[in-house]
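Removed from the display is one protein chain of the complex; every other protein chain stays in position.
Order as written gives the chain letters A, B and C; numbering starts at 1 within each chain.
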Amino acid sequence: MSEQHKKIRIGILGASGYTGAELLRLLVRHPAAEIAFLTAERHAGEPMETVFPHLFGNGLPIPVSVDEIEWAGAEVDLVFCALPHGTTQEIIKGLLHATGHNAIDEMIVERREDLIAAMPGDVRVVDLSADFRFENVDTYAEWYGHPHYAPELQPTAVYGLPELNREKIKTARLVANPGCYPTAALLALVPPVESGLVDPDDIIIDAKSGVTGAGRAPKEATLFAEVAEGVHAYSVAGHRHGPEIDQELGKALGRPVVVNFTPHLMPMNRGELITAYVKLTGGTSADDLRAALTERYAKEPFVTVAPSGVSPATRHVRGSNHCVIGVFPDRIKERAIVLSAIDNLTKGSSGEAIQNMNLMFGLPETMGLEQAPLFP
Amino acid sequence: MSEQHKKIRIGILGASGYTGAELLRLLVRHPAAEIAFLTAERHAGEPMETVFPHLFGNGLPIPVSVDEIEWAGAEVDLVFCALPHGTTQEIIKGLLHATGHNAIDEMIVERREDLIAAMPGDVRVVDLSADFRFENVDTYAEWYGHPHYAPELQPTAVYGLPELNREKIKTARLVANPGCYPTAALLALVPPVESGLVDPDDIIIDAKSGVTGAGRAPKEATLFAEVAEGVHAYSVAGHRHGPEIDQELGKALGRPVVVNFTPHLMPMNRGELITAYVKLTGGTSADDLRAALTERYAKEPFVTVAPSGVSPATRHVRGSNHCVIGVFPDRIKERAIVLSAIDNLTKGSSGEAIQNMNLMFGLPETMGLEQAPLFP
Amino acid sequence: MSEQHKKIRIGILGASGYTGAELLRLLVRHPAAEIAFLTAERHAGEPMETVFPHLFGNGLPIPVSVDEIEWAGAEVDLVFCALPHGTTQEIIKGLLHATGHNAIDEMIVERREDLIAAMPGDVRVVDLSADFRFENVDTYAEWYGHPHYAPELQPTAVYGLPELNREKIKTARLVANPGCYPTAALLALVPPVESGLVDPDDIIIDAKSGVTGAGRAPKEATLFAEVAEGVHAYSVAGHRHGPEIDQELGKALGRPVVVNFTPHLMPMNRGELITAYVKLTGGTSADDLRAALTERYAKEPFVTVAPSGVSPATRHVRGSNHCVIGVFPDRIKERAIVLSAIDNLTKGSSGEAIQNMNLMFGLPETMGLEQAPLFP
Partner (left out) sequence: MSEQHKKIRIGILGASGYTGAELLRLLVRHPAAEIAFLTAERHAGEPMETVFPHLFGNGLPIPVSVDEIEWAGAEVDLVFCALPHGTTQEIIKGLLHATGHNAIDEMIVERREDLIAAMPGDVRVVDLSADFRFENVDTYAEWYGHPHYAPELQPTAVYGLPELNREKIKTARLVANPGCYPTAALLALVPPVESGLVDPDDIIIDAKSGVTGAGRAPKEATLFAEVAEGVHAYSVAGHRHGPEIDQELGKALGRPVVVNFTPHLMPMNRGELITAYVKLTGGTSADDLRAALTERYAKEPFVTVAPSGVSPATRHVRGSNHCVIGVFPDRIKERAIVLSAIDNLTKGSSGEAIQNMNLMFGLPETMGLEQAPLFP
C-alpha cells in the first residue's frame, strides 16, 4: 500500500507533548507519511523510546532543538506545529518567508537565524496552536495577551475545519488547525446557524473535556490528585475558545455572534463533549434539526448524526477521528439540546491535522485515520 | 457528649445500598444516634462487616428482611427509608397508619401484615426515595409509571430541604428527602427565582453526577468499564428530577415553571455539579446575584457562596454536607452562570437526611455532620 | 490490500462482551477478515450499533442467538468463541464433530440439534474461554467445578501462545487461546524456566489487571463505585489462571511446577502487569536474564524486552498487541524481578486470537494488529 503513494516528508515541531504523541501515533502507520525530523526542546537528543515508550520500534528520529533543524537535507513537504500558543507565530513566519529575516521578533531572532537562512520556500504548514485562527489580529491580541507576531501572514491562513472549509484547505499553504472545543461545537452548530434553524443570539455551550487538552507541561492543576474524582468549571466566560466559536459562527451567519461557552475539566484522559442549548426558530422541531444535520453530514466520513434517543458518548469515539452528534427536544418549548462528542486529541487536534494534510496533498481524506474507536 | 442527649432509636430500611452506607458512616459517629435495626433484603442475615467491610468494628446489628422487623421491642423513634422508589410508599403507609391494614396495596399485603400489626403509632420517617416528593400525586404517577400507593399520606409529607423549609421539617412526621440534583439546583435557584432576579422561564440546568447516584444494584450501564474514561448525557429531557425542580421553583414563584434539566454521568464515585444558565432581569448583574445569595445563606452552616472568580468543585465538598455556590457573568449580555457543588451521597442524600433528623428531634442541626471534606 | 487476500469468513460466538468488542474492533479493519455472523444471546436481533455504538458504520450483521445460526449458507472458515467458560465445550464439540449428535450434553441437546445437523465439517475454531486449555481434563474439572464436556476433543486442542507454540498453531483445528494473565506471565517466565536460569519452585507472580478482564455481565464487584479509587487482591491462591501457568511452565521444564499467583483488581479499563519475583540459579545475574530474554524475542514482532532500568507500563501497550518485558535485580541477593505488561483485551485475549487466526490461515502474523498503542 505504501508503494502507491509518494511519501510526504514531515517535520513536527513540539513532538514531546500530547498532540505530538497523537500525531506520531497516527503518522507511524500512515501509508504516505515519512517523518523527516522532530523537535522537542526539553527532550532534545533523547531517543523517542524514552520520551514516549509506547512508540518504541518505529525508528523515529531523535528529536532536536528547533534551531538545530537542518533544512537543507531535510526535504520537508509539511511541518506540523504542535508548539505552545504564541511561540508558533515567529517560527512559522520564518518558515514561510524565504527572505523574512528582518520580520522575526527580536526576542528570538538570534536563535532562529540559521534556521531561517537555510529554510526552503515551499514547505506547507499545519499549525495546531491558536496562533493563526483569528482573522482579526486584534481579537488574537485581546485574548492571548500580546500582539500578533506575524500579522502579514494571517490573511493567508485557512481555518482548518475540513467539513466546513474543505476546498480552501486543499490549496492552503498555512492551515490553522481548529481548537478542540470549537471543532466539536462548530460541527454541531454551524449548519443550523447557517440555515436559520436556531437563534444565534441564544446559544449556550456547556463543554466537558479530558485532561490531555491541558497539555503535558507539569502544572498543579492537572496533577492526578487535583483532577481525579471530581469536576469543576474553569475559565468560566473567559476561555479562549469562546471567541473562536464566535468567529466561525459569525462567518456562517454574516454578522457577529457571541455565545456562552463554559468548559469543565473531566477526570478522564481523552474525550470532549459539547452540550449545546439552543432556541429553535419558526416552528423548527428537534426532529427537523436532527434531520437537517443528518442530511448535511450524510457523506462525511468522520461525522455521524445519532438516531433519535441516542446520546453521544466520548468513550465511543476514543482514539478515532469521529464526531458523533445527537439532537434532543428540550423540556422548555421551542428549545433543543445538541450534543457533540469527539476525542480531543484526534478529531479535536492531531487527527484533524492529518485530515487536513490528506486534503492538502491530494490523498484520500481518511487515509491513516481509519482506526475504529477503542472501547472500553 | 453522648451523655448529653437521649439517644434516638433508628431503623434503616435498605441499609445495603450506597445511601444506606452513607447513613451508617455518619450515624455510627453521631452522638445522639443509636441503630435499632437494619433491613437488607438481599443481605438479610449477613453480618454488616461483610456487606460493608469499611464499617467493621461498629457493633452494627445484623440486617433482617423488612418483614422480620420486631417492632414490639424495637422502640424506634425514627425510620430512614433508603429503599428503591415505589416500594417505599406501601411500607411507610404501614408505618404511619397504626390501624391502616386495609389501605395496604394488595400485592404486598401478606408480607407486611405482621409488620403492620405490631407497629407503633409514633414513629417518624425520613424517606430518601422520591415517593413522597410530589405534592401532586398525578405528577408522581406520570413520572414514576404507576399510581401513588399512599395518596392519603402525601399531604402530610414535608419536602425536606432544610435551608428552604426548616420550620415545617421540625414538626413533620413524614419528611420526603429531596433528590440529589434538586438539592444542588434548588439551593442555587430558589432564592433568585423567589426574589425575581432571574427569568424563571429561561433556566437551563446542565448537571454532572458521580456514579453512586445510580445505586448499587448491578447494571451494565454502571460497570466500571462503561463509565471510566468517558462522559455522556443520560435521560435527556426525561429525568425525574426535572419535574421535582419544577415543583419547588414553582412553589417559590407561585406559578408553574418548567426548566431544562440535563444530567451527565461522570467517571467519579461522588459529587454533583449543577451549571445553571440563567437570564437576569431588570438590570441585575452577576455581582448582584452573588451578593443576594451570599446574604441569603450568611447564617447557613452548610451553604457557602464562593467569592467572585472561584469555581465550585465537587472535590472540595467530598464526604461533607456542604454545598458551595458560585456565580459568574455570562459572555452573553444579561445572563449569568450559577454553579452549585455537593456530594450527592451526603448533602444530596444521607447527610441531608440526618440534617432533617436533627431538626425533627430538636438537636443542633450540624450534629454528626461536622466532618471536613476529604481532599484529595 | 484487501484484494490480495482471499477473505476468511468468520463467525463470532458471544459478540456482545468485551472480548467480542475487541475482536470486532480489530477485525473490521483486518484486510483478510469478513464477518459472516455474530451471536449474542441477550442482544439477539438488536443492531450492533446499539450494542456497541463505537462500532457504528461498519455494516456488521445483526447478532442472532447461537441456535439460529444458518450454517448452510454461512460458508464459515473460522469461529471465535468468546462465550463464558463451560458453555463453549458443547458448542465446539458440536462444531467439530460433523456427526457428533449423540455426544452433546443432554442439558443443551434440544437447543443445539438443528445447529449441529447443519454444521459444516471443516470449520476451524479459536476458543477464547478456558475450556480447552487444560491438557488434563481432571485439572479442568477441579478448577472449573464440573466435568469436561468434550474430553475426546481435548487432545486435539493446541495452546495458542504463538511465541511458544507457533508451528502447532498453524495446523491446528482447535486453538485454546491462553488466559490474559498466563499470556503475560508465560512470555516472561517460560524462557528462563526452560533454560534453567531461575528456580522453578520459587516463582511468585503478583499480577494486576484492569476491570475488563472480569467481563461485561453486571456484577456488584465490577460496578464503578466498587472499583474506582482502590485496589485489592482477589481469588488469592485460588485463581484459575494459577494452574494454567503451572501447566505451561511444567511443560517447559518437563516436570510439575506450582507457582504463587496473586491477582489484584485495578481501577482501570485495560491493561495487565505481571511482577514476578524469581530466584536466579548458578550465578545468573539480572543482566544475564535480560540478555537471554532479549535474544529469545529478538525476532518476535509483538514482544519487546525493555532496556535496563526501564519499567514496563500498561499504558504504553494500551490497545496494542504488544508485550513489554523488563528485568531488574532484586535487593535480595540472587533474586530478580521480571515485569511483563500487556493489554488484557488485545495481547491478553482478542488480539492474540487474531494472531492465531493469521497463523492458521497462512497470513502475515501481524496483519490487522499493527496499531500503535493509544497513549495517553
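The rule we apply is simple: contacts are C-beta pairs under 8 Å (C-beta built on N, C-alpha and C of every residue); 3 or more make two chains touch, one makes a residue touch a chain.
The model shown is predicted, which means the values in this text are computed figures rather than measured ones.
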Identified contact with the non-displayed chain, of C:Asn58, C:Ser195 or C:Asn260:
C:Asn260
Among C:Val51, C:Leu95 or C:Ala225, which one is in touch with the chain left out?
C:Ala225
Suppose we count only contacts with the excluded chain; which residues of subunit B make the list?
1, 18, 21, 24-26, 28-29, 52-58, 212, 228-229, 269-270, 304, 306, 310, 313, 315-320, 324, 370-376
Could you pull out which residues of subunit C are in touch with the chain that's been left out?
201-202, 204, 206, 208, 225-226, 228-234, 236-237, 242, 258-262, 264, 266-271, 273, 275, 277, 311-316, 318, 328-333, 335, 337, 339, 341, 376
Chain not shown, touching residues in subunit A
18, 210-212, 216, 218-220, 222-229, 267-269
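Convention: only the chains that are shown with their structure count from here on.
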Averaging over Cα atoms per chain, report the distance between subunit A and subunit C in Å.
37
Measuring from the mean C-alpha position of subunit B to the mean C-alpha position of subunit C, what distance in angstrom results?
45
At least two partner chains per residue is the criterion; list those residues in subunit B.
210, 225-226, 228-229, 267-269
